[in-house]
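Now for chain A:
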Amino acid sequence: GQTTEPSEEPGGTETPAVNPDEEILTIRKTASLQSTDWEATTNTFDMQIMWVQVFESLYTIDEAAGGYQNQLAKEVAISDDGLTYTVTLQDASFQNGDPLKASDVVFSYKRAMENSRFNYVTSMIKSVEATDDKTVVFTLDYPYSAISHTFWSIKISSEREVTEQGEAFGTVPHTAATGPYIITEYDVASGLKLKANENYWKGVPNIKNVEYIVISDDAAAVIAFENDELEYLPDAPLSEWESLVAASGENNSLTKGNNIRFMAINYLSPTNNNILGNLKVREAIFYAINKDNINAAAASGYGAPAYEYMPHEYVATSPSFEDGGFKIYDYDPEKAKSMLKEAGFTDAQIAEGIDVGTLMTYGAATAEKAKATQVIQANLAEVGLKCEIYVAEAAQVTPKLYAQDYDMCIFGDSGNYDFNNIRQQVHSESTGMYVVKYADEKSPLDYKRLEELVALGVSTADVDARLDYYTELWSMVMDSATILPLYHNPVGIVWSSKLDPGGLSPTYYHIYNFKWVE
Partner candidate 1 sequence: MAHTEIQNILEIRDLKVIYKTDLEVVEAVNGLDLTIGKGKTLGLVGETGAGKTTTALSILKLLPSITGRILQGEIYFDGEDILKKSEHDMQSVRGNRISMVFQDPMTSLNPVLTVGDQIAEAVQLHNPDMSKEQINERVAATLNMVGIMPSRSGDYPHQFSGGMKQRVVIAMALSCEPELLIADEPTTALDVTIQAQVLTMIRELRDRLGTSMLMITHDLGIVAQTCDDVAVMYSGIIIEAGTAEDIFLGDKHHPYTVGLFNSIPNLDIKSDRLNPITGLMPDPTNLPKGCVFAPRCNHQMEICLEARPGVFEEGTHKIRCYLFSEAAGNSKAGVDLNAE
Partner candidate 2 sequence: MYRYVIKRLLFLIPTILGVTLIIYAVMSITPGDPGRAMLGTSALQADVDAYNAALGYNLPFPIKYFNYVKAMVIDQDFGFSYLTKQPVFDEIWPRFLETLKLAFLGVFIAASVGIPFGIYAAVKQYSLWDTVPSLVAFFMAAFPSFVLGLLFLYFFSLKLNLLPSYGIGSFEHYIMPALAISIPPAAQNMRFTKSSMLEAIRQDYVRTARAKGAAERTVVWKHALRNALLPVVTQIGLSLGVLIAGAVVAEKIFSIPGIGSLIVDRIAYKDEPVIIAGTILISICFTLVMLLVDIIYAFVDPRIRAKYSNTKG
Partner candidate 3 sequence: MLNDNQTVPLLETVELRKLFKLKGGSNLHAVDGINMKIYAGKTLGVVGESGCGKSTLGRTILKLLEPTSGQILFEGNDITKYSVSKMRPVRKDMQIIFQDPYSCIDPRKSVIEIISEYMFIHKLYKSRVETFNKAAGLMDMVGLARRYANSYPHELDGGRRQRIGIARALSLNPKFIVCDEPVSALDVSVQAQNLNLLMDIQDELGLAYMFVTHDLSVVKHISDDIMVMYLGKCVERATSDELFANPQHPYTKALLAAIPKPDIRMRNKEFQLIKGEVSSPVNVKPGCRFASRCDYAVPECSQRDPDFVETSPEHFVACYIVNGR
């Protein structure tokens, strides 16, 4: 059952005769699509389809190039005070043939702003107005440096079609988007099929037909790829990576991705006489954690230890640990133990095991975050800290996180391509740094300064200045020992030799760029 032998023939090396018009591109999906309304897609796999292939926004992301670029926006003019954005639209058209109008953009933004889910990217928008058919004016409450992310996040849909479909919008295939691919089939049994939008405003896509195949089991997906039943496998299972590499020959990539796993400690937890309120204990916990082991267990060793809030490579304003000068809590069990002693625990207590409560996470019991909990639990045990593991579905864990009703938790955050994201997390009235509520009397850091730094970062477009603000901000957070970046979950992609993916985008691939190998 070993797949390490290099002698093994990589699958699909023969070049088949491809008739590009009939050939169907098959891509794996782990579950059926939630909705054909981009607003209602909540997981990455659905967003990869709806947010990129079907719908378009004012901006797009090019991961390979590392930034935001115009998409439906032809030009964007920013007022000097940074409060007014005037967007001129491309001569694009919807899949139903209607031309793209400013009113569609206004309609789409207003619709998104009513949706609480998009609060985090729309809350600064005061108004959106169409001044003519091709011009949209955004007025902000305050200068907002990460508006690019908003312009990317909000997708534009046809006002006419969405209104006409009413309640049914999202539950059936439609042509209300401007993107390169049109949904032709959306059905539980026959799955999801896309066809090229022949009238796509940027030009006809190369690949004519796309089929998403639901394969929930990783092993089955790998087998399907090896059997040439899949041409593109995004998010390939890492435990099978070696086999996949062998099967795909050259056609694979393993990138760091922008997804980071964190561990948060609730300094307000009442457990064991608020033991986690003690900074030394929190630091001891952080020093006890072996990120390499977590990487080995959770990411089959293909990930990398994480130290930052955002991968520095992805976001220029994210401070890098190499020169950020903030604490990184490298694995040091001895130091952890001495911190515990400093916190006032005796050797006997340490030998006996000190209860620090529950380590919570969500997802399946065997999924990567749950694996990380097991390693951490073992790490803590080595220094004399006891914790229990609680793994449950998001529906159960999320309310607890929201209510800050937990001791420790592991959560993941995928980047919004700007460290600015942190503004939402820290500042929002709903939650603190995702899960840690800093705006509190007992806050382990100067939260007023924190907010100040956020405000400063948000309102300046100067990358260097923002890097400084965020470095200070992140240092404060790390000093508080409340959040610890654990590891970068890598993204593995493999594809068939028939396919040329035309550059790599680990998170949001663009089928528009794909080509069949002649």
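The rule we apply is simple: a contact is a pair of C-beta atoms (placed from the backbone, for glycine too) under 8 Å apart; a residue touches a chain by one contact, two chains touch by 3 or more; residues count from 1.
How were these picked? Simply put, all candidates are chains of the complex that A comes from, given by their letters.
Just so you know, these numbers come straight off a predicted model, no measurement behind them.
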Selected partner (touches chain A in the complex), from 1, 2 or 3: 2
Parts of chain A lying in touch with candidate 2, wherever the complex brings them together: 31-32, 34-35, 37, 40, 42, 116-117, 119-120, 167, 170-171, 187-189, 213-217, 219-221, 223-224, 226-227, 229, 393-396, 398-402, 424-425, 428-431, 434-435
